[in-house]
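Worksheet: one structure, shown below.
Shown here: the complex without one of its protein chains, the others still in place.
Now for chain A:
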Amino acid sequence: MPHDDHAHSLLPSEPALRVKALETLLTRKGLIDPAALDTIIDTYAHKVGPRNGAAVVARAWTDPAFRDRLLSDGTSAVAEMGFTGRQGEHVTAVENTEDTHNMVVCTLCSCYPWSLLGIPPGWYKSDAYRARAVREPRGVLAEFGVTLPHSTKVRVWDSTAEIRYLVIPRRPNGTEGWSPEDLATLVTRDSMIGCGEARRP
(Lines give C-alpha, C1' and ligand atoms only; values in the text may rest on other atoms or scores of the structure.)
Protein backbone atom coordinates (compact mmCIF):
# COMPACT_ATOMS: atom_id res chain seq x y z
CA MET A 1 0.00 0.00 0.00
CA PRO A 2 1.46 3.40 -0.91
CA HIS A 3 2.77 5.16 2.15
CA ASP A 4 1.99 8.75 1.25
CA ASP A 5 -1.20 8.23 -0.75
CA HIS A 6 -4.23 10.24 0.32
CA ALA A 7 -7.75 8.86 0.06
CA HIS A 8 -9.27 11.83 1.88
CA SER A 9 -9.36 13.86 -1.33
CA LEU A 10 -12.36 11.75 -2.37
CA LEU A 11 -14.58 13.42 0.24
CA PRO A 12 -16.59 16.65 -0.26
CA SER A 13 -14.59 19.84 0.18
CA GLU A 14 -16.92 21.45 2.74
CA PRO A 15 -15.74 20.11 6.15
CA ALA A 16 -19.19 19.65 7.69
CA LEU A 17 -20.36 17.71 4.62
CA ARG A 18 -17.16 15.68 4.63
CA VAL A 19 -17.77 14.54 8.21
CA LYS A 20 -21.41 13.83 7.50
CA ALA A 21 -20.51 11.76 4.42
CA LEU A 22 -18.06 9.68 6.42
CA GLU A 23 -20.45 9.19 9.33
CA THR A 24 -23.20 8.07 6.95
CA LEU A 25 -20.95 5.55 5.21
CA LEU A 26 -19.59 4.12 8.47
CA THR A 27 -23.10 3.87 9.90
CA ARG A 28 -24.34 2.01 6.81
CA LYS A 29 -21.47 -0.43 7.13
CA GLY A 30 -22.37 -1.09 10.76
CA LEU A 31 -19.00 0.29 11.93
CA ILE A 32 -20.29 3.08 14.12
CA ASP A 33 -23.37 3.71 16.21
CA PRO A 34 -24.39 7.39 15.96
CA ALA A 35 -25.71 7.13 19.53
CA ALA A 36 -22.18 6.24 20.68
CA LEU A 37 -20.93 9.42 19.02
CA ASP A 38 -23.56 11.39 20.93
CA THR A 39 -22.34 9.84 24.19
CA ILE A 40 -18.70 10.67 23.43
CA ILE A 41 -19.63 14.27 22.59
CA ASP A 42 -21.75 14.64 25.72
CA THR A 43 -18.85 13.34 27.82
CA TYR A 44 -16.39 15.96 26.61
CA ALA A 45 -18.88 18.79 26.16
CA HIS A 46 -20.43 18.48 29.62
CA LYS A 47 -18.73 15.97 31.94
CA VAL A 48 -14.96 15.79 31.52
CA GLY A 49 -13.33 19.22 31.58
CA PRO A 50 -11.16 21.65 33.53
CA ARG A 51 -13.34 21.43 36.64
CA ASN A 52 -11.68 18.04 37.22
CA GLY A 53 -8.21 19.56 37.22
CA ALA A 54 -9.39 22.48 39.35
CA ALA A 55 -10.62 20.05 42.02
CA VAL A 56 -7.21 18.35 42.02
CA VAL A 57 -5.38 21.69 42.37
CA ALA A 58 -7.68 22.94 45.14
CA ARG A 59 -7.15 19.72 47.07
CA ALA A 60 -3.38 19.97 46.61
CA TRP A 61 -3.52 23.51 48.02
CA THR A 62 -5.40 22.40 51.12
CA ASP A 63 -4.21 18.84 51.81
CA PRO A 64 -0.40 18.61 52.15
CA ALA A 65 -0.37 14.79 52.18
CA PHE A 66 -2.37 14.76 48.93
CA ARG A 67 -0.04 17.36 47.41
CA ASP A 68 2.94 15.13 48.21
CA ARG A 69 1.24 12.10 46.64
CA LEU A 70 0.27 14.16 43.60
CA LEU A 71 3.84 15.30 43.05
CA SER A 72 5.36 11.87 43.60
CA ASP A 73 2.78 9.75 41.72
CA GLY A 74 0.32 11.91 39.84
CA THR A 75 -1.50 9.03 38.17
CA SER A 76 -2.48 7.36 41.47
CA ALA A 77 -3.29 10.63 43.19
CA VAL A 78 -5.74 11.82 40.53
CA ALA A 79 -7.22 8.30 40.34
CA GLU A 80 -8.10 8.66 44.06
CA MET A 81 -10.42 11.45 42.95
CA GLY A 82 -11.88 9.33 40.17
CA PHE A 83 -10.01 11.01 37.33
CA THR A 84 -8.78 8.26 35.06
CA GLY A 85 -9.02 7.37 31.42
CA ARG A 86 -8.29 8.37 27.92
CA GLN A 87 -5.42 10.83 27.51
CA GLY A 88 -4.84 10.80 31.24
CA GLU A 89 -3.41 7.31 31.64
CA HIS A 90 -0.07 8.61 32.97
CA VAL A 91 -0.10 11.88 34.87
CA THR A 92 2.74 14.01 36.19
CA ALA A 93 1.91 17.13 38.20
CA VAL A 94 4.38 20.03 38.31
CA GLU A 95 4.11 22.83 40.82
CA ASN A 96 4.62 26.53 40.18
CA THR A 97 6.54 28.41 42.86
CA GLU A 98 8.17 31.78 43.23
CA ASP A 99 11.33 30.27 41.70
CA THR A 100 9.90 28.09 38.93
CA HIS A 101 7.10 28.50 36.41
CA ASN A 102 5.97 25.42 34.47
CA MET A 103 4.24 25.49 31.11
CA VAL A 104 2.96 22.61 28.95
CA VAL A 105 2.91 22.18 25.16
CA CYS A 106 2.81 19.42 22.58
CA THR A 107 4.96 20.61 19.68
CA LEU A 108 4.34 17.48 17.58
CA CYS A 109 0.54 17.27 17.83
CA SER A 110 -1.91 18.24 20.57
CA CYS A 111 -1.32 15.89 23.53
CA TYR A 112 -3.22 17.21 26.55
CA PRO A 113 -4.54 15.75 29.85
CA TRP A 114 -8.10 15.10 28.72
CA SER A 115 -9.15 13.35 31.93
CA LEU A 116 -8.26 16.48 33.92
CA LEU A 117 -8.78 19.37 31.50
CA GLY A 118 -11.04 17.98 28.76
CA ILE A 119 -10.51 18.79 25.09
CA PRO A 120 -7.77 21.37 24.50
CA PRO A 121 -8.69 24.95 23.54
CA GLY A 122 -7.97 26.11 20.00
CA TRP A 123 -4.91 28.14 20.93
CA TYR A 124 -3.22 25.10 22.50
CA LYS A 125 -3.53 23.28 19.17
CA SER A 126 -2.48 26.30 17.09
CA ASP A 127 0.72 26.37 15.07
CA ALA A 128 1.75 29.57 16.86
CA TYR A 129 1.61 27.98 20.31
CA ARG A 130 3.20 24.70 19.22
CA ALA A 131 6.02 26.51 17.43
CA ARG A 132 6.75 29.21 19.98
CA ALA A 133 6.09 27.83 23.47
CA VAL A 134 9.39 25.96 23.53
CA ARG A 135 11.51 28.73 21.98
CA GLU A 136 10.09 31.87 23.56
CA PRO A 137 7.85 30.88 26.47
CA ARG A 138 8.13 34.30 28.10
CA GLY A 139 6.92 35.99 24.91
CA VAL A 140 3.95 33.61 24.73
CA LEU A 141 3.16 34.15 28.42
CA ALA A 142 3.10 37.91 27.82
CA GLU A 143 0.36 37.33 25.21
CA PHE A 144 -1.64 35.76 28.06
CA GLY A 145 -0.92 38.74 30.26
CA VAL A 146 1.63 36.94 32.41
CA THR A 147 5.01 38.58 33.01
CA LEU A 148 7.60 36.75 35.06
CA PRO A 149 10.76 38.16 36.61
CA HIS A 150 14.02 36.77 35.21
CA SER A 151 14.66 35.30 38.66
CA THR A 152 11.76 32.90 38.01
CA LYS A 153 12.98 30.00 35.94
CA VAL A 154 10.67 28.80 33.16
CA ARG A 155 10.39 25.07 32.54
CA VAL A 156 8.48 24.08 29.39
CA TRP A 157 7.25 20.49 29.20
CA ASP A 158 6.90 19.17 25.63
CA SER A 159 4.45 16.24 25.80
CA THR A 160 6.29 13.88 23.45
CA ALA A 161 5.12 10.61 25.07
CA GLU A 162 1.96 9.45 26.88
CA ILE A 163 2.80 11.30 30.09
CA ARG A 164 0.27 14.09 30.55
CA TYR A 165 1.24 17.15 32.54
CA LEU A 166 -0.85 19.13 34.99
CA VAL A 167 0.48 22.45 36.28
CA ILE A 168 -0.38 23.30 39.88
CA PRO A 169 -0.58 27.11 39.85
CA ARG A 170 0.41 29.16 42.89
CA ARG A 171 -2.31 29.61 45.45
CA PRO A 172 -3.46 33.22 45.48
CA ASN A 173 -2.85 35.31 48.57
CA GLY A 174 -5.87 36.14 50.67
CA THR A 175 -7.44 32.69 50.42
CA GLU A 176 -6.43 31.39 53.85
CA GLY A 177 -9.17 29.23 55.31
CA TRP A 178 -11.05 28.83 52.02
CA SER A 179 -12.68 25.48 51.31
CA PRO A 180 -11.42 23.35 48.41
CA GLU A 181 -14.74 23.97 46.63
CA ASP A 182 -14.32 27.75 46.83
CA LEU A 183 -10.65 27.59 45.90
CA ALA A 184 -11.48 25.50 42.81
CA THR A 185 -13.45 28.43 41.42
CA LEU A 186 -10.18 30.40 41.22
CA VAL A 187 -8.37 27.71 39.21
CA THR A 188 -8.55 28.45 35.49
CA ARG A 189 -7.88 26.06 32.64
CA ASP A 190 -5.04 28.25 31.39
CA SER A 191 -3.40 28.27 34.84
CA MET A 192 -3.25 24.45 34.74
CA ILE A 193 -1.47 24.56 31.36
CA GLY A 194 0.92 27.15 32.77
CA CYS A 195 -0.33 29.97 30.54
CA GLY A 196 -2.08 31.85 33.28
CA GLU A 197 -2.25 32.33 37.01
CA ALA A 198 -5.06 31.41 39.35
CA ARG A 199 -7.66 34.16 39.75
CA ARG A 200 -7.22 36.46 42.70
CA PRO A 201 -10.11 36.62 45.15
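Here is the rule we use: a residue touches a chain if its C-beta (ideal position, glycine included) is under 8 Å from a C-beta of that chain, and two chains touch if they have at least 3 such contacts; residues count from 1.
Quick note on the criterion: contacts and distances are computed from a predicted model.
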### Listed names "Carbohydrate ABC transporter permease", "Vitamin B12 import ATP-binding protein BtuD", "Nitrile hydratase subunit beta" or "Heme exporter protein B", matching UniProt entry of the absent chain
"Nitrile hydratase subunit beta"
### Summary
On chain A, the omitted chain is touched by residues 1, 3-8, 10-11, 15-16, 18-23, 25-26, 28-33, 35-41, 43-45, 48-50, 84-90, 92, 105, 107-110, 115, 118-119, 121-123, 125-132, 134-138, 140, 143-144, 150, 153-163, 188-190, 195
